[in-house]
Structure formats: structure tokens, C-alpha cells
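Subset of chains shown; positions unchanged.
Should a chain be cited, it is by its letter among A and B, assigned in written order, with residues numbered from 1 in that chain.
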Amino acid sequence: DPSNPKMAAKVPDIARKVDVLLGNLEDAIQTENKVAAREGLIRIAKETNFGDTQLWTRINSLDSPWMLDDLTRLVTEIGDKLEVIMVPKVEGAWDIHYVDRLLAQLEARAGLKRPLLVHAILETATGVANVEEICAASPRMQGLSLGPADLAASRRMKTTRVGGGHPGYVVRTDPDAQHPDAPRPTAQQDLWHYTMARMVDACCANGILPYYGPFGDIKDSVACEDQFRNAFLMGCVGAWSLHPSQIDIARKVFSPPVDEVLWAKRVIEAMPDGSGTVMMDGKMQDDATFKQCKVMVALARMLATKDADLKAAYQF
Amino acid sequence: DPSNPKMAAKVPDIARKVDVLLGNLEDAIQTENKVAAREGLIRIAKETNFGDTQLWTRINSLDSPWMLDDLTRLVTEIGDKLEVIMVPKVEGAWDIHYVDRLLAQLEARAGLKRPLLVHAILETATGVANVEEICAASPRMQGLSLGPADLAASRRMKTTRVGGGHPGYVVRTDPDAQHPDAPRPTAQQDLWHYTMARMVDACCANGILPYYGPFGDIKDSVACEDQFRNAFLMGCVGAWSLHPSQIDIARKVFSPPVDEVLWAKRVIEAMPDGSGTVMMDGKMQDDATFKQCKVMVALARMLATKDADLKAAYQF
């Protein structure tokens, strides 16, 4: 809540630790605090030097009574400090069309020199069904985030958790013919595989970036780490932290493991121009694995420029 | 088989235990019994008082020689008793267009006052590829069910099971570098995750209801319960029972667990208007989790009106 002075005071510290700082005006803000939160965010933005950290904002949803004033006030007052507008509960290209044109007019009025970008949060069944059109709806589109709690409610998924697994979603082995009454092991399944995979493809096909959403059980840092890593593996470039303790988890997960980076460097060294094929430790390497390794090393190199420990570990 | 007098005799009893009674004319009926089954269903419908239980029928498929007479006879004779027509093996919007217009003409001829609804069974690869268009093809659309056995055959899935997992679909852990020959644990995977997830989204995006299909291994009530629960978790509102023993499983699964309901009630109490954010037992709650809890409590409250035990357990 940007109107909370204690939270505002922590902003400079947090900004140093993250790539993006999000000024949230939506779900976590109480109805009676909506206007104060908006003005608080404006104040913080004006008073803070964010350095290399980007300032984003999550505005209220398009059918709420606050959204028009959110955009009008923020673009007019701090449009030059904002990078990305996160739009919650996007359902189709039509929602992006609205935000796109409204931003154009507010930017012109504010005399901004640089277009604001748009990030859509995918949190309804309709949004998932239209995800490719949403990604293609405007050149302002910067990325998508998955909003697992709203999406679960929209789909009538019978879970009250924010992201993560559910103990009831399992596949069980067949009974043992010899011991039909013996306990049968189960494997818990990922509730979000389809959603994440389709979202990543829609983003990559349109040149924009996929992010995972929040993980709600703040005490369960192990499951949070699992979820972040799953998203990272499937192609997400980041995740949202609800609590400072999750920032460190995110930093850890979204840095690729040292052994994978070293392996990727070996592959690249063995294939100077990426063509042909080599066997390394019994695994065939060709142009395709070369590209995978380039993805890995490029990320590692970028992180190493900001973090001396990683730089040493990755041996750059 | 509605022409089977023994089965017909059980109808009033079964009707009391279920929300929907399905008069099936399709796959389980032998060719030489098709006409008798149809007339048997008409007889049962005329003679039975179903109370609050809805009467649906599954007609023969659109490319069979019985379908036209199925609809003509049923709408003409018992159109006022039927709620929903289940159409098997729907492949695209064109199939719904056909049923839609044919119903319109038969209803007019029969002088019905209320439109019959249509429920499509998704049991071909083409149907899945067109699922969004199917859901949007007519205002009569009430819902979809997954037909896993036909769908498996259509996709050439190499399984002979009706729903459920398959012991061959596994992911295996990496070998242990120290003990490369040690057994490597496997986790069995859900064959139906993509299909179920996309179907639920298509339904929700069009305001209609998703159901799971049948589970064929009637003796394996544990795996049946798993499958029903998976469907329930992912957003289905019901499942089809092939045998009376599965009715009780369905009732149990599709009633949300008592502890989840009580938790959901606590969340709602803690957030009177759903805005803002609270921490409960270390889990962040906001507008999105509030909505998830509303889904849970709404279902529980509806079930409680029909079942005194549940009502007590849920503490309404």
C-alpha cells in the first residue's frame, strides 16, 4: 500500500535489491484507501531516485471505478518515471485496445517523449482462451504475468491457495496384482502446466516476456522455490515476490545453476560456429543444443555484470 | 439400457440420489436394441415423477442412422420432461448448428414452451482442436463432457482404459552419479491434463459448464476417486457415474472438504468487502483469494441445502 508511510520508507532499500519495483493500486488495497494509495505512489515516485530499477504500477481493473483516474493521474504526474502499466484481469484484445488509446491521449497531453508499455495479467479463463490475441494486440505489449488465484476462481478450480500444487491432484499407480490392498504410491501433478506452457508460447511468438505470478504461502519457502524454478524452467523470465523473503528465493532461482552454466560454456567452446555435431559425455550436441546453451550463458553473463559472486562462480 | 425392465424399475430410486439422470441411447446399447431403448426411455419418462432431478438424454451420434429419429421421437413425446440433449462425438461448431436448428423445428412442432439445452461430448481430436468454437456455437449450449475412451481412440493413444492414468506415462529421475545402476524413482503423469484444462477454459469463457466423463474400471474405486477429484480441482462441476457404486464416490468428491470450507469461511469473515489484504496462518489473502473462497463457500452452501450432514459439518 503506497499510502503506508512505513512501506514508503522502505522503498529505497527494496529498490536496490530488485529489477522492478511495483506500485500496486489493485487487489491488496482496501476500497477506502484507493485514492490515498494512488496519491502515495505519486509522492514516492516523485521523491525517490530509483537508479537502474524500473518503476511499474498495477492499476485497478478496467471495470472498477478507479481505473480511469489511476491512469489519468499517474501518466500526468509521474509518466516520465513509469516504465510499464500492469493491467489486471485482461480478457481479450479489446481490453488492450482501450488502454493503448487512452495512454496515447494521456501521453500526448503530458508531453511524454517515450511510450509507456503495457503488461497484462492473465487471471480469467477468457483471458487464457484469448492469450495469443492479447499478446498481439498492441506494440506497447511488454509481457504477461499469470495470476493464479483469480484464474482459479474464474475457472471454479476448487483450491483456495495462491499458486503452487494441491494435494488432491494426483495420479496413482495401478494396484499390485499380488497385493491388491497394498498402499499405491501417488505422484502429485502440476495444476498450472497447460496455462504456463501456452502463455510462454504466446509471449515468445509475439516477442514479449512471460512472468510467473505470486506464491501465496509465504511461510513455505521450499514450495515457493519449487514454483519459481518450474516457471524459470518453462521459460518465464521472472516472478513476483509478495514478501521480502521471496526476493532472495527469486534471485537464487532465476540465476541458472553453476554446473549448467559451466556445461553450456563447454558446449559453446566445442562448436565454434554452432554447426555440425559433437558428442560430449555421451550426449549429442548440435545447432539446437548450441542455441539452448547460448540462452543459458547469455542469462548468466547478464547476471554476472551485476553480481561479483555469480561472476566468479560462472568463471567469466 | 432403458428398454431393460429391471433397470427401468430402479429409476425412481436412483433419481432420488442424483442431480441428473441420463437416458443413454448411444454406445452401451446394442444395435438391435436401439429402437427399443428409445421407446423404453419414452415410457420411463412418461411414467416417472423425477422430482428435482433433471432428465437428460444421450442420443446416438450425428452420423448414425438413429439420431434423427432419436431427436424426433424424444422431443415430440417427452420434450417437456427433458432438460438437456447430450450430443456425442461433436467435432465442430457445424455439429451444434445442426442440432440447434433441428431442435428449433421439433420444439415448434411439439409446442414446447422452453428451449431444450445442448451438452456436447468431447471425444475426438478435432473436437478438442475446435473446443472454443463448439462452446460458442449456440445459446443452447449448457456444457461439455470429456469422453476419454473415444478421444483416446481418435488420437491413437495406445491405451485401452476408460479414463485414468496409464503405468507407462512416467517421468524418471536422473541417475544417481554415485550409484548409476540404482533404481530410479518415477512419477506417473496425468494423461488428461491438457485436455481438461483447455476444456475448462473454453467452457468458462462461454459461460457453460464442464463435466468429467466416465471412469471405466468399476472395481478400482480408489483410482475413480482420484480422477473425480482431479476434475473437481481443475474446475469441473460434475462427473458421470457408470455404476451405482460410483455415485457415492462422486457425491463425496464433489463436496468440498470440510477443512477447506471452514478455512474459506474464515477468510471471507476476515475481509468484509473483499478489498485489502490480510495474513492468515502465514498465507497472504486478498481480493483474489477472497473470490476463490467465495467459489468454495457458494458450492458448500448449495450442497448443504440438500444434505443435513454436510450442513452440520460445514457449520452453516
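Here, contacts are C-beta pairs under 8 Å (C-beta built on N, C-alpha and C of every residue); 3 or more make two chains touch, one makes a residue touch a chain.
The model shown is predicted, which means the values in this text are computed figures rather than measured ones.
Note on stoichiometry: the full complex in this file contains 6 copies of its one protein sequence, with 2 placed in the shown coordinates.
Just so it is clear, only the chains that are shown with their structure count from here on.
Chain centres here are Cα means. That of chain A falls 34 Å from that of chain B. Those residues of chain A whose C-beta lies close enough to touch chain B in the complex are 26-31, 33, 123-126, 128-130, 147, 149-150, 152-162, 166, 168-175, 184, 186-187, 189-191, 193-195, 214, 216-220, 242-243. Looking at the complex, you find that chain B touches chain A at residues 132, 165, 167, 187-190, 193-194, 197-198, 200-205, 220, 222-223, 226, 229-230, 232-235, 237, 256, 260, 263-264, 267, 273, 275-277, 279, 282-289, 291-296, 299.
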